[in-house]
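Missing here: one protein chain of the complex. Every other protein chain is in place.
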Amino acid sequence: MSTKQPLLEIRNLDVSFRTQNDPLRIVHGLSLTLEQGETIGIVGESGSGKSVTSLAVMGLLPQPTGFISNGEILLDGRKISGLKEKEMRKLRGNEISMIFQEPMTSLNPVFTIGDQLSEPLKQHTKLSKKERKARIIEILKTVGIPRPEQIIHEYPHQLSGGMRQRIMISLAMLAEPKLLIADEPTTALDVTIQAQILDLIRRINKKKNTSVMLITHDLGVVAEICDKVAVMYAGEIVEYTDVRTLFDKPLHPYTQGLIASMPNMNERKGELHSIPGNVPRPTELPTGCHFSTRCTFAMDRCHKEAPPTISSGNNHTVSCWLHAIEQKEEPLEMEEENNVRHAITS
Amino acid sequence: MSQVSVGDKVYVAKVKKKERKIVSLTKRLVKSPFGLMGFLVILGVCIVGIFAPVIAPFNPVETDLTKKLLAPMTGGHLLGTDQLGRDILSRIIYGTRISLIIGITTVFFAGLVGTTVGVLAGYFRGWLDVVLMRIVDVQLSFPFILLVLIINAVLGTGLKNIMISLIVVGWVSYARVIRSEVLAIREKEFIHSCFATGVPRWEIIVKHIVPNLFTPLIVLASLQVSTFIIAEASVSFLGFGVQPPTPAWGNMLNEGKNFILSSWWLITFPGLALVITTLGINLFGDWLRDELDPEMNQNR
Partner (left out) sequence: MLDFIIKRVIQTVIVIFLALTVVFFLIRLSGDPTVLMLPPDAPPEQYEEFRKQHGFDQPLHIQYVDFIKNSVKGDFGDSIRMGTSALGLVVERIPATFQLALTALTLSVVIAIPIGVISAYKRNSLTDRLGVGFTILGQAIPNFWLGLMLIYVFSVSFKMLPAGGGGSMIHLILPTVTLAMHSVAKFARFTRSTMLDVLRKDYIRTAKASGTPTNKILMKYALKNALIPLLTLISLELGTLLGGAVIVEVVFSWPGLGRLLMDSLLNRDFPVVLAGVFFIALIYTFINFVTDMLYAVVNPQIRL
């Protein structure tokens, strides 16, 4: 295990943005590893820094404001944070690909689908024009696009949202990347289409052994396709474990809140639980634990000192004072736990 | 009555907001170097124009052939004299008045006509809209400056006629913009509530629609001022506008161009005055536009 090289390793990553005053730290001390063929979910509300993390991996932080202020990112053991733009460009669309939240606006409106799909092949392969076309048609078939020979001559506005997201996935998969980052790939789509797209991502993951980093706010999506999960809050990972453990035994109050607020398909609950308040802005982070202002279990200490990261066996870590003090109380109520089980098995 | 006051409240709130807006606008102007520079230029031009008799060192129309075509800095003439021995600086200072009058009155009246037409067309729609907009189309099928020239050639020369022709040609762009604004405002809820409660039409127009046209009007007018000033100078330069001996920057350049071989100052300084003025107006206008209409002009 220790000799095997993880595909992606993020070590103690800080991402900051330049502002008129001091640089603003958006992501802090983020570490995670992803093995070949594994799927990781990064979960959090908007503003938790999950998208920024994915852009940092892609080397696509908004220029010139965003930058990695600490830590490093390794791909196959090679340090990719701080690479020159030219080197990074060779990785993008080749070893690491990304699909975005907005399929409606992520495709260029004035170029045909075929034009846009041939771009990564032009950049990363030496295929001839004819071979490129064959490859594009092949990949369009695998993502379930009907009549691909005609589609490649059409423009994005002629296609539906679901179709466009399939095109985006095929664009990302053309060069058979080792890592696929999907930033809220289903948020903008209808429920039925969502299921199809998730299914497609899972199939690609299984068939090509592609590692997937799935950015989402939706724990349901995570439960469906991820192997492990990192829960982010205000720029930090607060809980990090495999998917079964997370739903069976969530330790962080924030994770518990997220799980409790999942809609349940089988059982009609009287009302949905919700976590009061919002993620604090990076300029207004509370001292101590950043979640302390919204946490029902917050103690004095939580408001003063940042919590330590505690390991609770089999790769389960959590940053919370509750668990630093020998888990004397069981915070999860039985009723909610049952609901969670339903949500997973359904 | 109680329903009507809904509209009134909106209006009153708007007026109060506007007062606060002006204060904060001034604060932001001081922080913007280009906007402030433009504002100071405009202020300077106004002062020079208003106090021309006090500031000007010589009588701008007094000829003295013994002192003709003096180079700058000679004989007490800072910017030299022209072919009739008149002081260039004094003529430029008095010429400011022409540009000021053009920049203020024609833009105002063109705006008045254009807004009236735009409001009528946009509010009543139907045949009135069709007729008015066809007139706009016809006017827009000519280059702006050519139409000004033709109308001026027909009306005859002089300041009054150049003003008339600028107004006749200039109202069109207001009418177009205002019409589309009114079409949009008309569909707003507070106007619908006025319809529903039977507020008289003129009251809807005057109290509820016109106050909302403030921003687009200011934006448009700031664009028009320098266009009109340059148009007047062009027409006067071509000999159809303000006639000598009245000093205007355009006709000074027209007279000066005959002496281009010997006396560069005749064509240089009036032109510089024109450029500095339009530059100032444009800088201030750009700033104002960014402030009032941030969505439309994020990076312009």
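Order of writing sets the chain letters: A and B. Residues in each chain are counted from 1.
Going forward, a contact is a pair of C-beta atoms (placed from the backbone, for glycine too) under 8 Å apart; a residue touches a chain by one contact, two chains touch by 3 or more.
As the structure is a prediction and not an experimental result, all values here were calculated from the model.
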item: From B:Leu84, B:Ile145, B:Val210 or B:Leu292, residue that would touch the chain that is not displayed; value: B:Ile145
item: Selected from B:Ala52, B:Met163, B:Ile267 or B:Leu288 as touching the chain missing from the view; value: B:Ile267
item: Contacting the left-out chain in the complete assembly, out of A:Ile10, A:Ile40, A:Leu107 or A:Met232; value: A:Leu107
item: Residue among B:Ile209, B:Ile230 or B:Ala248 touching the omitted chain; value: B:Ile230
item: Where the unshown chain meets chain B, residue by residue; value: 134, 137-138, 141-146, 149-151, 153-156, 226, 230, 233-234, 237-240, 253, 257, 260-261, 264, 267-268, 271, 274-275, 278-279, 282-283, 286, 297-300
item: Touch list for chain A against the chain that is not drawn; value: 58, 60, 85, 89-94, 97-98, 100, 102, 105-111, 116, 119-120, 123-124, 155, 157, 168, 171-172
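Following the convention adopted for this analysis, only the chains that are shown with their structure count from here on.
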item: Chain centre separation in whole Å, for chain B relative to chain A (CA means); value: 55
